[in-house]
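The complex appears here minus one protein chain, its other protein chains still in place.
Order of writing sets the chain letters: A, B and C. Residues in each chain are counted from 1.
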Amino acid sequence: MDDLLADYPVRIEVPVAWGDMDAFAHVNNLVYFRWFESARIAYFDRVEALAIKEETGIGPILASTSCRFKIPLTYPDTIIAGASVQAETLGDDRFIMRYEVASRQHGRIAALGTGEIVTFDYGRGKKAPVPETLRQRILDLG
Amino acid sequence: MDDLLADYPVRIEVPVAWGDMDAFAHVNNLVYFRWFESARIAYFDRVEALAIKEETGIGPILASTSCRFKIPLTYPDTIIAGASVQAETLGDDRFIMRYEVASRQHGRIAALGTGEIVTFDYGRGKKAPVPETLRQRILDLG
Amino acid sequence: MDDLLADYPVRIEVPVAWGDMDAFAHVNNLVYFRWFESARIAYFDRVEALAIKEETGIGPILASTSCRFKIPLTYPDTIIAGASVQAETLGDDRFIMRYEVASRQHGRIAALGTGEIVTFDYGRGKKAPVPETLRQRILDLG
Partner (left out) sequence: MDDLLADYPVRIEVPVAWGDMDAFAHVNNLVYFRWFESARIAYFDRVEALAIKEETGIGPILASTSCRFKIPLTYPDTIIAGASVQAETLGDDRFIMRYEVASRQHGRIAALGTGEIVTFDYGRGKKAPVPETLRQRILDLG
């Protein structure tokens, strides 16, 4: 990966599939949320959120998400999707993940997004404080 | 369709597919945006946005979208998705479409969403004022 | 549901979504396999394959599948997908599910398909004979 989204601590690279396009011959809006999801999962892998969930019973849930489309994308292209969490968004029982999608073909940002992630105690069936280990790893990773 | 989302001028009904679920055994977040899209297209059909686009060269583009998830959904279920546009969101070259998804299985709202829709002059390749006919039909429909 | 595919013991009805279309402005080939899958799951629901799997540890796995496309589909439309299993395809450890997709818009068959389903012993990690209860229910249902 080159320097696109170089400031993001977690980045993934995904080829645009021809089938990602809809009847307007542009990449369909759903696909951006798949890229956000893949970046989010890669981020959770990096901070070992799953292992923390197994230890504490507390895991992340997507409470809300949004996307702003900057330029339409088409096949062929390859995108880079970045994910980060700013320290100031780390609340008691939630944080905001920020996403950006860059197009290699265009050499620029194609979309921006956010995900509000709530930490959930699966045993008790309700929101719970962000586990301390997870909080520290997010602060370390950015 | 019964009285779920009865206040929405445009509603669609869609069966939840088993394949809409992801590895968490809940309907994946992308699927909600497919439902929003289907409701948006149904809304555009109702105000005949396509015919207006053919007349004026100006058509709607999704500039941004968001979703707030209220309860997880599973197969089997059937959802109702509603779309509406509040008069106060009708700007010079854009408007906000509001979405709601209700679950028959749960008898309640499962998700809320928004879509910011910009009117775009395809010939000139830039934003354009909402065509008067479209504006009037949106105000009439709600 | 009217008389389309009336000879199928299991039928589902699904609205075609605008987003099911690809850049050729026809319903993408993947979508037919989603319809087959939904019909297959509906069939398994009818013969209570899941309950049988819980009792016997033996459940169905899709070993291969195929689709023949007869006419292209477009939005708006509603399809009926039917699933059936012919007695003569019931082998020792497998059977063939036959699918058909009919379009309301066209009033005719849009696609034909098959799914080879193998019964698998999840505990032992290998193929197993079709459980007797499942075999009888499939023979009864058709």
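A few comments on the model shown:
The rule is simple: a contact is a pair of C-beta atoms (placed from the backbone, for glycine too) under 8 Å apart; a residue touches a chain by one contact, two chains touch by 3 or more.
As the structure is a prediction and not an experimental result, all values here were calculated from the model.
One chain is not depicted; across the entire complex it touches A, B, C. Among B:28, B:66 or B:103, the one in contact with the hidden chain is B:28.
The chain that is not drawn here is touched, among residues A:38, A:89 or A:133, by A:38.
Although one chain is not drawn, its touching partners on subunit B can still be listed: residues 18-19, 21-23, 25, 28, 30, 75. Listed for subunit A, the residues touching the missing chain in the whole complex are 12-15, 17-19, 34, 37-38, 41, 45, 75-76. For subunit C, the residues touching the absent chain in the complete assembly are 28-30, 33-34, 37, 62-69.
By our rule, only the chains that are shown with their structure count from here on.
Two copies of one chain, subunit B and subunit C, form a contact in which over half of the residue numbers belong to both partners.
When the CA atoms of subunit A are superposed on those of subunit C, the rotation angle is 180 degrees to the nearest 5. Subunit A and subunit B have Cα centroids separated by 24 Å. A straight line joining the Cα centres of subunit A and subunit C is 35 Å long.
Chain centres here are Cα averages; for subunit B and subunit C they lie 30 Å apart.
Touching of two or more other chains is recorded for residues 28, 30 of subunit A.
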